[in-house]
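With one protein chain held back, the other chains of the complex are shown just where they sit.
We just call them A and B in the order they show up, numbering each chain from 1.
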Amino acid sequence: DPSDRRAGKPRSSGMTMVIDKGLGALAFADLLAASGDSIDFVKFGFGTSTLYPMPVLRDKIALAQKHGIAVFPGGTLLEAAVRLDVERDFWNVVLELGFDGVEISDGTIELSRRKRDNLIREATQRGLRAFTEYGKKTPGSRIVLDDLRRTIDADCACGAELVTVEARESGVGVGLYDEKGSCREDELRLLQQAVPEANRLMWEAPQKDQQVALLTILGPEANLGNIAPQEVMSLEAMRRGLRSDTFSLHRVVSHYMI
Amino acid sequence: DPSDRRAGKPRSSGMTMVIDKGLGALAFADLLAASGDSIDFVKFGFGTSTLYPMPVLRDKIALAQKHGIAVFPGGTLLEAAVRLDVERDFWNVVLELGFDGVEISDGTIELSRRKRDNLIREATQRGLRAFTEYGKKTPGSRIVLDDLRRTIDADCACGAELVTVEARESGVGVGLYDEKGSCREDELRLLQQAVPEANRLMWEAPQKDQQVALLTILGPEANLGNIAPQEVMSLEAMRRGLRSDTFSLHRVVSHYMI
Partner (left out) sequence: DPSDRRAGKPRSSGMTMVIDKGLGALAFADLLAASGDSIDFVKFGFGTSTLYPMPVLRDKIALAQKHGIAVFPGGTLLEAAVRLDVERDFWNVVLELGFDGVEISDGTIELSRRKRDNLIREATQRGLRAFTEYGKKTPGSRIVLDDLRRTIDADCACGAELVTVEARESGVGVGLYDEKGSCREDELRLLQQAVPEANRLMWEAPQKDQQVALLTILGPEANLGNIAPQEVMSLEAMRRGLRSDTFSLHRVVSHYMI
């Protein structure tokens, strides 16, 4: 029964995006060999892409692609390029290094709607996949439903594939999560109703309790991002009803083993 | 002076059980090469055993055994098998993969005493080591002294080797630990008096302050479980009085080095 199983890659739902804060080449290869099937995207967090020795960076990108995983630099890098007016260099290097896509965000800088449109179009015209991000990194910033709704529509109209909802690497005090990192579940339910096309959204959810809340409310096929490398297997276990927190989500666990 | 040293493996006290949430084969080999002497058991957390590519899983199991470490899948996996009524498949696969034992728990499901007895006996009859677990994963669940006492007696009568006291991977709000993860030290002292056979018990203690409390009250030879891989060396240093938190536990540190 196919409903008992997770879809294979490429998937359009139930996607997992890992945030990589600087794994070495061996650790990265080891992660993919063990749990590459559970990973759809790897984001090289913030501006860390610029800090690797070139061969290490190239190896990581190539290896991810061999596992059917798309890689892109963190939105902060493009924000820095915009702020410093070196966008042309940014695009050239991203293409030259072989990244699959870019993250277009305004977590820290101001970005006009027009500028945002242009960046999304520029990415797709250059053959890059465009992932956009909704939300500010400022502590206390919240999701404004109408604003999110409009952003999704406008971003996708320009060619964006997926809109990620900002939660930072910490998952604390931003967007869906309060200052203790707890998920505002009522707000999530409202968002769920207002944005029925769940496949367009990816929720940053670095903390386990946030993952549990999202999978419980949105279902095991919610797209989750900013997952720490060491939590990939644990999240996959939750998606499949193989961890007690999400036991009730599935009647049947994978037939692979039991 | 043998009292100055930690016993070598196999040990019957001072045992350390690591919870592995999905380490790759390289990371696992690297961990064992550096600190395998400090590890007695590795539990493949929750249902993660089902998520590895087969060769990776087999490599990990074989390697652990080469280091004199017993491996078993997390109790959640057997709970899932019981709930879904696929126990026979469970036993077959566990044996076929070469696991040393199983964890028999009722953290999430209801398990009658009779059923629990049968599972323990089934394990031992199949040549597997039976580790049982006491406690629920429900937030706020507490240890009931008489109940623990009876469970230990009954489990061991059926062939269980060790009874683990549940604390989840987080160590928060369950059993011995309050909602902040602090150890209820008075309760621990009562438990210590009521259950003198310390070697029968293993305490899940994922957080450092929990490990300090247990080693301080029960002594450096307490059996501790759900230790994160990256904390094994630190725990071993504490057992030997080589970290300031447990400085007073030992007069003499290892002669190996100083």
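Everything below uses one rule, namely that a residue touches a chain if its C-beta (ideal position, glycine included) is under 8 Å from a C-beta of that chain, and two chains touch if they have at least 3 such contacts.
All figures in this text were calculated on a predicted structure; none of them were measured in a lab.
Contact with the chain that does not appear here is found for just one residue of B:K9, B:K115, B:R142 or B:R243, B:R243. Checked against the full complex, the candidates B:M15, B:L218 or B:V232 give a single residue touching the omitted chain, namely B:V232.
From the options A:A7, A:V86 or A:L190, the residue with contact to the unseen chain in the full assembly is A:V86.
Only one of the listed residues, A:T76, A:T132, A:T164 or A:Q207, touches the absent chain: A:T76. In the full complex, the hidden chain is touched by subunit A at residues 21-27, 45-53, 56, 76-77, 79-81, 83-84, 86, 89-90, 93, 107-108, 137, 169-170. In the full complex, the hidden chain is touched by subunit B at residues 26-27, 29-31, 33-35, 37-38, 208, 230-234, 236-237, 240-244, 247, 251-254, 256-258.
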